[in-house]
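Of the protein chains in this complex, one is absent; all others appear in place.
Our next item is chain A:
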Amino acid sequence: MLFRFVAVLLMAGLCLGVVHQSTAQNGCNLPLAGRITDHESRQGLAGATVIVQPGQQATQTDADGNFHFHVCPGAYQLEVRFIGYATERAEVRLSSATVRNFQLHPDAVTLRGATVRGERVEAPLPQASGSLTGQALQQTRGQALGEALQKLPGVAAIQTGPSVFKPMIHGLHSNRVAIMNNGVRQEGQQWGQEHGPEIDPFIASDLTVVKGAASVRYGTDAVGGVVLVQPKALRDSAGIGADVNLVGMSNNGLGAVSAAVDGNLRRLPALSWRLQGTLKQAGNTRTPDYRLDNTGFREHNFSAALGWRKDTYGVEAFYSQFNSRLGILSSAIVGNRADLEAAIARGRPAINPGFSYQINRPYQQLQHDLAKLTGFVKTGNGGRLTATVANQRDYRDEYDVIRASSDAGRRNLPQLSYQNYTTTADVVWEHPTLGNFRGSVGLSGTYQFNRYAGGTRQFIPFYTNRTAGAFVIERWQHERLLLEAGLRLDHRDLRTRRLTRGFEIDSSSYYGVERNRFQFWTPSASLGAVYDANVHLTLRADAALVQRAPAANERYSQGVHGGIYEEGYDISRPAGTPPLQPETSYNLGLTATLHDNPRLNGELTVYQNSIDGYIYQVIGAPITTIQGSFLPWRFQQTDAVFRGVDATLDYQLAANWLLNGKAAVIRARNRTLDDYLIYVPADRFELSVRRDWSGQKTARANQFFALVRGTAVRRQTRVPSAEYDPQPAPDGYGLLGAEVGATLRLGGTPVEVSLAGSNLLNERYRDYLNRFRYFADDMGRNVTLRLHIPLNFSPN
């Protein structure tokens, strides 16, 4: 297998070599290539016919509108035909490799009486990115958002047990990854490693990760990258359709039902709607040797969308609610350092339960509401104006293990109860194309306040956060080169009100309120290029400078939360030192993409992100409390650098046999201490072989596939020597997975069925990035059955 992989790499090199060679010599293999685009939208036209005369060579353009031939030197007549467009002809004289692009004009005669509607295709990004759509997304149904995203190379997850996954892009997470939920920045309770994003992944028809700084577009927090959760566009043709997903898992008894119904009225074609809902429940997870008590979770989510869309304007209203109750492995809640060390020495949880769906204390209860109103207007010479306002409410209650006879126990009160309210508003104006320039100017504002319920613990103080930002992004496109430059300036005004307890005067207690205000201007700038070196190779480069102002939790978190004592920078900083400062990231990324090749395709990304004033958490010197000695997780600031490589390669071994390899390697250094950084993903490799049997479309069962996947994660040996980790990094591991699936036609409905197995060898392992690695093993063998049923109620 390894030999094959090397062979594939060698072939990749040879392919590139061949292109250069043919340019040098004048044989009958001169490349003649080009791209067919729509004259108005500049979108590539797939399936256009290109004919070369004399010789009668003909081809069709690929998905992006590209075509290519190999011909002898000489004079030729090129003809391009596409339904709905005027046929174009051109003379070309070839003596060397030639690129000839065509822009087709819509054919007025053919189009009379027809309405042509197009979805806007986002221009290519200079940053590396990855998407999960279609079958790849289907293969993650039932998983949490952060768990699903791990399929993309360069994306990992900071994990708390089997149910909480926080996405990590190129080694950065939490406050440095922006999550755009249907175009709105997700504002949740971002103050703990065990706070997963409050998003139902079933809502998405497309999960995209932009790797690398994208702060100019998405705001100052996107230092590490952006996760875009995009629902399906509202239905644009008359009728009613539905989509039903059913998922069942063997390991934790997970059952999930998710359904969406959407419609568009024949009488009111501008009006479309969609309703969507998900129910999900799981019980105790099983490791190879034992079950994990209290690790079940329950979710119920719904969303509704209503849109009114005309050619020149449109409005859309969207509402969603996410509800989740998550059990926390009770053995992972340790009272103090002695308990932690005892739990590590024990090597496995003290409680060995059977299977149960019951969720007891400790657990988290979450609710997230999002209401969004968005609209656009466009005119031929005025460009396009889009405005979005959104309101979000995020509730987080955490229930600790307490004495049932206490007041809080009797009334079943949470120990932590937080509410976060956020209003965001964005206005973006895309100016009309001026020569080779396209671009947009935008304004955005956020107003947010965070409170905790009276009588519960102050873990982070009350705060009010106002941010305002303005950005401009210009693109210049000519032939095969696209350049993009962006500038952004944000202002953050953070006001905190912290309750202090003082006993200086006498031993009786008194309370005070400490008010603070932090204001920062944080600029961002980016420069990127996309170059189509030839029809099969795209090169990207991007450089960015980003500043991010610290968040309230990084300053002021204090107290025990989920068995961990945490302390913000401004709580424990020595007297006389300045408060926490913004961090500055210098980000560089290079990506080469091989695409639309018959055999070999893939992508290679190398990056470096140098962050001055990087804010991170490490374990500090133990402190004494009445509960015993605690290891405090303290926020610190240092200079850091992250470097890494992501690679993915597809190789068509033979017809219907596809080999896929993925790799992600990252190296992170603490430049101040000249040491490694803690909690950086270990090297990760994946290899899979897939066999497809397409079969007859009309057959009872068709589109069979089977795949086998091996995943290898090395031991993280690059761990800091200067910082304390209660337990050394666990060993590396290898997991075997497999999946089979088919589409069954049941009464005209194509039902997609698949059966997937993960950790098939029931390997005992612990992942370095799982916070429960101190207490228990990771999940054992799991078999997942998935059904996807698309329904169409529209009359044909």
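The rule is simple: a contact is a pair of C-beta atoms (placed from the backbone, for glycine too) under 8 Å apart; a residue touches a chain by one contact, two chains touch by 3 or more; residues count from 1.
The definition used in the following text is that contacts and distances are computed from a predicted model.
Undergrad: Could you check which of "2-oxoglutarate ferredoxin oxidoreductase subunit alpha", "ABC-2 family transporter protein", "ATPase AAA" or "Type 1 periplasmic binding fold superfamily protein" matches the UniProt name for the chain that's left out?
TA: "Type 1 periplasmic binding fold superfamily protein"
Undergrad: Check the options A:L481, A:V513, A:A699 or A:A722 and report the residue that touches the missing chain.
TA: A:V513
Undergrad: Which of these, A:G47, A:P73, A:G455 or A:P728, touches the one chain of the complex that we don't see?
TA: In the full complex, the listed residue that touches the missing chain is A:G455.
Undergrad: Out of A:G183, A:G253, A:G445 or A:G757, which touches the unshown chain?
TA: Going through A:G183, A:G253, A:G445 or A:G757 one by one, A:G445 is the residue touching the chain not shown.
Undergrad: Given that one chain is not shown, which residue among A:I402, A:V641 or A:L673 touches it?
TA: A:I402
Undergrad: Any idea which of A:C72, A:A90, A:L268 or A:A350 touches the chain not displayed?
TA: A:A350
Undergrad: If the hidden chain were put back, which residues of chain A would touch it?
TA: 333-336, 338-339, 342, 350-351, 373, 375, 377, 379, 381-382, 385, 387, 389, 391, 400-409, 415, 421, 423-425, 427, 445, 447, 449, 451-452, 454-458, 461-462, 464, 497-499, 501-503, 507-509, 511, 513, 558-560, 563, 565, 567, 571-572, 623-630
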